[in-house]
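Worksheet: the structure to be examined is printed underneath.
One chain of protein is taken out of this complex; the other chains stay put.
A and B label the chains in the order they appear, each numbered from 1.
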Amino acid sequence: MRWIWIDRFDEFVPGQRAVAVKNVSLAEEHLHDHFPGYPLMPASLLVEGMAQTAGILVGEVRQFSEKVILAKVKRATFHQIVRPGDQVRHEAVIEQISAAAAATTGRIWRGQELIGEVDLVFSHIDQNLSGLEFPEENFVFTAQFLELLKTYRRNPTESIRL
Amino acid sequence: MPTPGRAEIFQKVRETLVDALSVEEDEVTEEAVLTTDLGAESIDFLDIVFRLEKAFNIKIPQEELIPRDILSNADYVENRKLNATGIQALKAAMPHADLSAFEKDPDIDKISDVFTVGTIVNFVQAKLAAQS
Partner (left out) sequence: MKFLLIDRIVDLEPGRRIVAYKALSLAEEYLADHFPSFPVLPGVLMLEAMVQASAWLVRVSLDFAPGLVLLKEARNVTYKSFLAPGQVLRIESVCQELAPAQSQFSAVGQVEGREVVKGRLTLRHLNLADTDPSLADIDARNRAHMRALFDRLAARSAGLGEQAVAAPRMPAL
């Protein structure tokens, strides 16, 4: 399975806010363990969808020159369960950003219903003296993420006709 | 607008630490060390700085809280410990902190341990006074 938990950007205001959607489908293998007979989207993967939306928003501020990783989940609160056939929207806002880190708030929606709130802190690991070793190149913002952003910008409303 | 008194600053700092570190109010005393007593990690320091900026409407440049430039200055550091000149420079740069314990073993990797709740309150108080 691919580690991508958002399908498309619906909004992207650089340095400020982004909205990405995620469709939940029975074709996704993990749902069959969570749980057998009653599949529902794991909360932790909804956190990841928000982390990917917010992480790209934060990374873009410095043109993806730094490795931005999730360092802290301040809070992730869930009010509803999400089921196959649902489409959720991850709405992320940058609250603060410095050389070393960024703080984001986020809300997860299904239509008009608030599914949950996810507030995160990202660390720019090149800036933080963690004493850990990792490769030079930016392994965080892979082609699949950069392409999501590229296709949003190029074709926000147009579609290809057959 | 008058600057808040120390007691008011302490209350807001305490609230911030309770929220950021999942500790109880009564654990947050003046002398409590953020790392060893309250379990703060380095990412928590970054989170706490953001929260304090918001709570008090101040800007906290990283070097003001912890002067990394002094800690990475080759003239001041030998074998990852600050020498006498380095310690003097640090004291001048960190008037908000009590460095007497740190002086006995000035290990640059343990700088975060100098931060007590009181240190944070001192820092915010000085920042607010400078602003007004």
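The rule we apply is simple: a contact is a pair of C-beta atoms (placed from the backbone, for glycine too) under 8 Å apart; a residue touches a chain by one contact, two chains touch by 3 or more.
Values in this document were obtained by computation on a predicted structure and should not be read as measured data.
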item: Touch criterion as defined above, residue of A:R8, A:H30, A:R62 or A:K150 at the omitted chain; value: A:H30
item: Touching the absent chain when the full complex is considered, from A:I56, A:L70 or A:L148; value: A:L70
item: Those residues of chain A which, in the complete complex, touch the missing chain; value: 1-4, 29-31, 33-38, 40, 42-45, 47-48, 51, 69-78, 81, 130, 132, 134-135, 137, 139-140, 142, 144
item: Chain not shown, touching residues in chain B; value: 20-22, 39, 41, 43-44
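Please note the rule applied: only the chains that are shown with their structure count from here on.
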item: Sites on chain B touched by chain A in the complex; value: 20, 42-44, 46-47, 49-50, 53-54, 62
item: Chain B-touching residues of chain A, taken from the complex the two chains share; value: 71-72, 74, 95-96, 98-101, 103, 121, 123, 128, 130
